[in-house]
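Every protein chain but one is kept in place in this view of the complex.
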Amino acid sequence: MISFELSEYDRAKLDAIKEEGLICRKYARYYDEHEETEIPPDELPEAKDFAPTPNLASRQSEEDSGPSVMAMLYTVYRCWGDYAVKLRQPKAGGLGNAALMAAGTDEQKQRWINNFLAMAITEPGCGSDPSRVTASAVLDEETNEWILNGEKIFVTGGVRADGVVMWATVDKSAGRAGIKSFLVMKGTPGFEVAKKEKKLGIRGEDTATYVFSDCRIPRDQLLGGNEEVQKKGSGGFRGVMKTFNMTRPAVAAFGIGISEAALDFTREELEKAGVDLDYGAGMGNRSAVAEKFMKLEALHEASKLTVLRAAWLADQGQPNNMESSVCKAHAGSAVREITQGCIDILGPLGVSRDNLVEKWMRDCRIIDIYEGTGQIQRLIIARGLFDYTRDDLN
Amino acid sequence: MISFELSEYDRAKLDAIKEEGLICRKYARYYDEHEETEIPPDELPEAKDFAPTPNLASRQSEEDSGPSVMAMLYTVYRCWGDYAVKLRQPKAGGLGNAALMAAGTDEQKQRWINNFLAMAITEPGCGSDPSRVTASAVLDEETNEWILNGEKIFVTGGVRADGVVMWATVDKSAGRAGIKSFLVMKGTPGFEVAKKEKKLGIRGEDTATYVFSDCRIPRDQLLGGNEEVQKKGSGGFRGVMKTFNMTRPAVAAFGIGISEAALDFTREELEKAGVDLDYGAGMGNRSAVAEKFMKLEALHEASKLTVLRAAWLADQGQPNNMESSVCKAHAGSAVREITQGCIDILGPLGVSRDNLVEKWMRDCRIIDIYEGTGQIQRLIIARGLFDYTRDDLN
Amino acid sequence: MISFGLTEEQDAIRGAIREFAQGVVRPLARDCDEQSKLPDDFLQQVWELGLTTTQVPEAFGGMGADRSQTTTAIALEELAYGDAGLAVAALAPSGFVNALLDHGTEEQKQRLLPGLCGTEFACGTLAVVEPGAMADASRPKTTATAKSGGYVLKGTKRFVPFGDRATHFLVVAALDSEIAAFIVARDAAGLTIGAEAEKNLGLRAVPVHTLELDGVEVSDGDRLGGSAGGNVRALLDTSRAALASCLVGVARAAVEYCVPYAKERVAFGEEIAKKQAIAFMLAESHTEVEAMRWLVWQAASKLEKGLDATKASYQAWSYAGEKGLWVADNGIQVLGGHGFTREHPVELWFRSARTLGVLEGTVSI
Partner (left out) sequence: MISFGLTEEQDAIRGAIREFAQGVVRPLARDCDEQSKLPDDFLQQVWELGLTTTQVPEAFGGMGADRSQTTTAIALEELAYGDAGLAVAALAPSGFVNALLDHGTEEQKQRLLPGLCGTEFACGTLAVVEPGAMADASRPKTTATAKSGGYVLKGTKRFVPFGDRATHFLVVAALDSEIAAFIVARDAAGLTIGAEAEKNLGLRAVPVHTLELDGVEVSDGDRLGGSAGGNVRALLDTSRAALASCLVGVARAAVEYCVPYAKERVAFGEEIAKKQAIAFMLAESHTEVEAMRWLVWQAASKLEKGLDATKASYQAWSYAGEKGLWVADNGIQVLGGHGFTREHPVELWFRSARTLGVLEGTVSI
């Protein structure tokens, strides 16, 4: 049945996440201003006191939410604490971990689960178009090794990651069907972290350029283990794309967490200023700032629900490809509007680095860009609506 | 020098137009509700008392505005009166008149200036793409006649027009260069008004479908007289497209006039309700409706200035192709937002047919559609920015 | 628990209403709009679907299903997908019945519900909307003044559905600093019902009337919820959520109409669906339809659980009002000149969306 109320059990888990989030937030400005320094230790001083990350799948009763829904809510409230800092918690995985969990074999999951894995897709020439990956993987049957070559840019968490899920083609003539993903651990010869980006936001998170030069990895580090190249258009690419179906909602959830932080900050300032938020009134009986704030809140809520919907479908075992793009497209644009709009309300206070709103606005700007820009998401949605292929609409 | 203040001389002319506008407005609802009836006589009961339409080009001093600027302001304030009714004034021309004035020979101008001329471009299969015109004009050298064939839809003013400027190709293989415009008067055998559209708005204005079946017109009714077909890509189409450079701003001006009427109505209601419009205050000291209204006003003003800019360029003899699309694209979307937004402020009052706001919203909706949709205008602007041809970007 | 799952019953109801919307409602929509009238048998046909009576206990003549605001929201989306004007016509009687169910005294239910839950169409309707700019349902200008044994009502209401035939109206009025609702019988002294239906931009299918209350006297027992008063805020919340449901249906109708159109329509040498400008417009429209729907469901679910739903209903209503209009407006743009004509339904949906967005208190979930 339709329900949007959290059980007490789930609520308690999220409250714990939020409490940690507030502790993490104390370091937010530090990380924002120290991207040049060495990556600090993974463990914050207070991290030892954090409750262990609750088990996603644990449900006490039918009243508790499903694991994907809860995973998204955890993500929201970790990022509500701080985008960068939440990633520094030892157990929190990178996008590569999500790919591992979605597409890896049981053995692969077991072997790498405790590593922080980045994901490397984008190349200098391919933008957000994963099917145009030119990095290559050639199987050396004699040594049972894959030989990887290519350059990957914008690898989130790429400096501090223990390893990476990288996409490469095993057969260029096969197009998308030839693209596979590979697990490569740091220290593998031929795998170099070539550069670290300076960015507008999420400065506490390192973004790297990777270069693979005749990098050899064992044959069993092909994610999912399936070496077969399907015929063109037979859907073989879907196995790879499948990994996206929870990463897109997760990225949306990052933004939702940040925009919720910005709204909470703004609400407090409005309260201090004595601005009344009367949801029952008509527009004629509201102040301009109340109206603006309430509309941003509604936009936020709408966006959050699209994320939860995509996750709920996953919990039901139902396909969520369209919905993943819907929530990513929606949130990507919504969090821009929300964080920028909070600054409209806050005025000069909003642009001061004495508080975090300006940082949240900068951090949020990535949501509509990485893991497929808003434009890519709209293409995916439109293809779904029209029942079009990539060739029909691009 | 930069100036935005009207001279007293120009102001007086516009005041007269507005006064007539208010008289015309009394008939606005009638025309909206009587599209089924016969087109009523061109002359309103009060029309005999109207001052003669001021001479556009008359300037008393250097302080007066140029003729194109004044033409746009006349258009704005006629439509401020009422979109449909303003067209019923005998001397007000249709889009075909604008084309005649822009591209006709002196002789043609003299001959047809006192007729109401519609413009027929769109065909069932060609949408807003004038270069895909399939209606044909074949020259019969023996009789010195053009033989026209084809169907034209969405001919504004097509029922009551005395004649039409219709676009046809004289050479399909020449592509755009083969397209010419022809003057065809009502009553010419083979020229039939096949249908009258029922529409969302501008119901007082008739929109017709024309069918040309072996319709013969004298050879000298080719607009501009130039029968030569330029080589592909040599710019021969520009002569035809040139006619657009004042029609796009004029269409934008239609919308600006209507949205100004809606804003004026809404401002009066806000005043009645005691809502303070304090332009000096910050957002924190405004009511939601004041903020919304003031932003709509600013949007309106911005849009109006883009129209005047396009017209001013024409007065300077400078090219205004980009600017014509800029103002049409801007106004097309602005007037939607403004009239719809006024209803947000007015609430149920805004949707009542007891007043005209709901009609203005419906009427305005055409601006972003006819004479090239907003999408077409954006393509033109983008081609200008990128220095792209139609083939590069479509 | 966060769940977007329908119950089996809801799924069945959605299917049935969807069929009705497509088979009966949609084909009637254009004529009803053009002629501002309802076909004689439409109301009875809807009545037999049981929308109004299903959730009424058997003791009061209903079918005894659980009161479910989510179910009504789902049904309304489907009906409005057919046509919003006809949806409002179909659901207007529920506004009165639901108000009694949710907030009425036992006496009020016993007195009025059986008469409104028979086998034939019958109705009381809500009288909430007021004339004048910037109407605010939470601050009615219509006043109720207490007097010995009852109240005196003064004011003007508009957009009251079925002013021509409703037997009762639930009039929302300011009672000192509170908002209260009062049951007013059609024949009450001092009540003048506008002789002709109002003319409005949209929702023309449903007859709506203006009521003048010039010192209408009602008894203590006619105040919704009795002397303590019902939760009128919650009543208004159900109305906001209901209109938002309709907006979801209208917006979805526009998207579903435009998608095949864009795939068929050729311009500049290819299907316009293959142009990013059109494809993105529809992708964004679809996205907003989804987002709107979940906000509506959230509000409906809170109402169903008896929780404070004022914020959630505001969000559903405000968001759906803005985005529903945006989607319908874009629908016209996708069709271009054709969208501006009354040969296609998008202009009708555009008018519906703009009208739904500024009304509060016409229907409820």
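Chains: A, B and C, in written order; residue numbering restarts at 1 for each.
Definition applied: contacts are C-beta pairs under 8 Å (C-beta built on N, C-alpha and C of every residue); 3 or more make two chains touch, one makes a residue touch a chain.
No experiment lies behind these values; they were computed from the predicted model shown.
Participant: The chain left out here touches which displayed chains?
Facilitator: Within the full complex, the chain not displayed touches A, B, C.
Participant: Where the complex has a chain not shown, which of B:75, B:247 or B:306 is the residue touching it?
Facilitator: With B:75, B:247 or B:306 as choices, the missing chain is touched by B:306.
Participant: One chain isn't shown here. Among B:22, B:194 or B:393, which residue touches it?
Facilitator: Of the listed residues, the one touching the omitted chain is B:393.
Participant: Of the listed residues A:31, A:50, A:112 or A:154, which contacts the missing chain in the full complex?
Facilitator: Per the contact definition at the top, the residue touching the missing chain is A:154.
Participant: For review purposes, identify every residue of subunit C that touches the missing chain, sorted by number.
Facilitator: For subunit C, the residues touching the absent chain are 275-277, 280.
Participant: I need the residue numbers on subunit B that touch the omitted chain, in ascending order.
Facilitator: Answer for subunit B: residues 1-7, 10, 62-66, 69, 73, 278-285, 294-295, 297-299, 301-303, 305-306, 308-309, 312-313, 316, 323, 326, 329-330, 375, 377-379, 381-382, 385-386, 388, 392-393 touch the chain left out.
Participant: Residues of subunit A in contact with the chain that isn't shown?
Facilitator: So the residues of subunit A touching the missing chain come out as 122, 125-129, 132, 153-154, 197-201, 266, 269-270, 272-273, 275, 289, 336, 340, 343-354, 358, 361-362, 365-366, 368-370, 373-375, 378, 394.
The criterion applied here is as follows: only the chains that are shown with their structure count from here on.
Participant: Taking each chain's centre as the mean of its C-alpha atoms, which one ends up farthest from the centre of subunit A?
Facilitator: Farthest from subunit A by mean C-alpha position: B.
Participant: Any idea how many Å lie between the Cα centroids of subunit A and subunit B?
Facilitator: 49
Participant: So which stretches of subunit C touch two or more other chains?
Facilitator: 133-135, in rising order.
Participant: Could you say which residues in subunit A touch two or more other chains, in rising order?
Facilitator: 282-284
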